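The structure's right below; bear with me while I get my questions together.
Left out: one protein chain. Kept in place: all the others.
And then chain A:
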């Protein structure tokens, strides 16, 4: 019995029970669609983060609190944060020709309010150079100046979400904003930046670094960004920074990472997340496989007479085996293909809210995995059919 004949008769059998076939494939459809959707979200997040790092350029090094170990055993540092403004100032004072800028970065969650509306947001203290380096500008109004940073001006630049939620119809520029109950003046509204990995990047308020230092009341900073004159001078800059940091901190209280190291570590974490999410989705695919197995067993029982007849007409056990196995695989493969399509459409819809991306390997994985599920869960019913005794099968009512 040649293969095209096997496929043809399998498709025929699937067509005869259209509704049942569709319901059977549903489990696989949902499983594969979920895999595609979850992968598209985390792949979108990876793309977004890589894009942000590219904007920073390759001539940056990051100083982070605690010991950060890139690699499979790595992860975010857990030690107490001992990075301070004072340390940043010391680097600034003792910098060599390789270092052109030292920017501490402060980020805390605060409540901001205007009139009777309030919202929890991310407050970041940044140097005025931040806007240039990150390639973010004000859509209306302006960003703050060096002078305003020096005098610890109570001025703020707000993201789109803040502008919408707090000021609604009003133009926020020139209005007051209460940050932790202290009043600041809104200088401008940032350009829209969208969402990444479910996080609303437009929900943020930026104030001058020195103002943030005063507001928090502590000297602590989240990280320090050091810009070097070029990519080649990174080792030189790194050496100097390390020497300065060791004067006040022990070796496991800070980490110096180049942009590349930091990016690869972050992508690694997202990768682990992707696998975990995909694994959860894969469970639903296995449930779908059990459904296929179940229906195929019903089908074998229903068609016992047919199997007996086929054997009487000269079907070998392997002809019957391949007939039922092919049927299961086609069902699950079709389910997989529909699932890929639905997952892809779903990610297109989601892309209105956050960055998504369906990599080719996710499609291949979805189709491949669903086919494997068909083989694994189709074998038992198919073997059962192949082993039926012709005379008993023919007698079956």
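Here are a few things to note about the model shown:
One rule holds in what follows: a residue touches a chain if its C-beta (ideal position, glycine included) is under 8 Å from a C-beta of that chain, and two chains touch if they have at least 3 such contacts; residues count from 1.
Quick note on the criterion: contacts and distances are computed from a predicted model.
Per the UniProt record, the chain missing from the shown structure is "Macrolide ABC transporter ATP-binding protein", taken from the list "Macrolide ABC transporter ATP-binding protein", "OB-fold protein", "Polysulfide reductase NrfD" or "RNA polymerase sigma factor SigK". For the options A:253, A:306 or A:327, the residue in contact with the chain missing from this view is A:306. Checked against the full complex, the one of A:66, A:141 or A:390 touching the unshown chain is A:390.
Listed for chain A, the residues touching the missing chain in the whole complex are 1-2, 5, 12, 16, 305-306, 309-317, 319, 389-391, 394.
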